[in-house]
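Let's turn to chain A:
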Amino acid sequence: MKNPEEIFELLKNEFKDIIIGLEKESPTEPIVAIDPMQINKVGLFLRDNDILKFDSLMVLSGVDDANGTKVKDDDGAEMISGGTLSVYYHLHSTNLKHKITLKTTTPRENPQVESVYNIWRTSDWHEREAYDMFGIIFVNHPDLRRILMPYDWEAGYPLRKDYKNPEFYKGMKVPY
Partner candidate 1 sequence: MALKTETMVLNMGPQHPSTHGVLRLELEIEGELILSVKPHIGYLHRCFEKHAEAMTYPQVIPYTDRLDYLAAMGNNFGYVVAVEKLLGIQIPERVEYIRIIMAELQRIASHLVAIATNGADIGALTPFLYLFRDREYILSLFEMTCGARMLYNYMWIGGVSHDIHPDFVRKTKEFIIHFRPTIVELNNLLTFNKIFIERTANIGILPIDTAINFGASGPVLRGSGLQFDVRKEDPYSIYNRFDFEIPTGKGLVGTVGDCWDRYYVRVLEMEQSLRIIEQAIDNIPGGDVHSAIPKRIKPPKGTVYSRVENPRGELGYFIISDGNLNPFRVKVRAPSFVNLELMGELCKGHLVADVIAILGSLDIVLGEIDR
Partner candidate 2 sequence: MYQFLYDLIGNEILAGLLVAVVPLTIILVFALFGIWLERKVSAHMQDRLGPMRTGWHGWLQTVADLMKMLQKEDIIATDADKTLYNIAPVLVFTGSFAAYAVIPFSSKLLGSEVEIGLFYVIAISSLVVAGILMAGWSANNKYSLLGAMRAAAQIISYEIPTALIILSMVMLTGTLSLEKISQMQTSSFWNWNIFGGAVFGLSKFLLIPFMIAGTLIIFTSTLAEVNRVPFDIPEAESELVAGYFTEYCGMKWGMFMLAEYGNMFAVSAIIAILFLGGYQSPIGYLGNSIGAQWLIPFEQGFWFIAKGLALVFVQMWLRWTLPRLRVDQLMTVCWKYLIPFAFINLIIIGIISLI
């Protein structure tokens, strides 16, 4: 059973530059930050290594960090430009009973993260939901389409902080 600092040391030794750092400011658990396009390798190592054995992905969530600059749009609405979107992974091992939190950050304008579909099948629908709600493209996901919103929703990604509801969807008035 390892604590997050030890796991971080192990990962740093193995992957060197891909691991960006360990964030310790939250009151609960430290978070390991990882480069978004290399997360597949790290995930495989985490799952298959005998000391770590993280065989279960508990949750994968997208977050809008809202750390860009606020600019005014043509209609006077506030948009955020620049800044980042993040994806948080919470892993846990059923045998060795330890947990770890991973985080990747991608730029808001072209958010791309490598998919972990082939490592943990849980991520199938979680990644679809992160794509649906935030617009994060998961590279190598076999079936990336919207899951909660209608399949042909064109008005953006709802959980971003600067999302505005469209006036009409297929002739129906949206805000009522």
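Candidate entries met the following condition: all candidates are chains of the complex that A comes from, given by their letters.
What we mean here is this: contacts are C-beta pairs under 8 Å (C-beta built on N, C-alpha and C of every residue); 3 or more make two chains touch, one makes a residue touch a chain; residues count from 1.
It should be emphasised that the depicted structure is a prediction, and the values quoted were computed from it without experimental measurement.
Picking from 1 or 2, the partner of chain A by touch in this complex is candidate 1. Those residues of chain A that touch candidate 1 in the shared complex are 25-29, 31, 55-59, 61, 63-64, 66, 88, 90, 94, 97, 101, 120-122, 124-125, 133, 146-150, 158-159.
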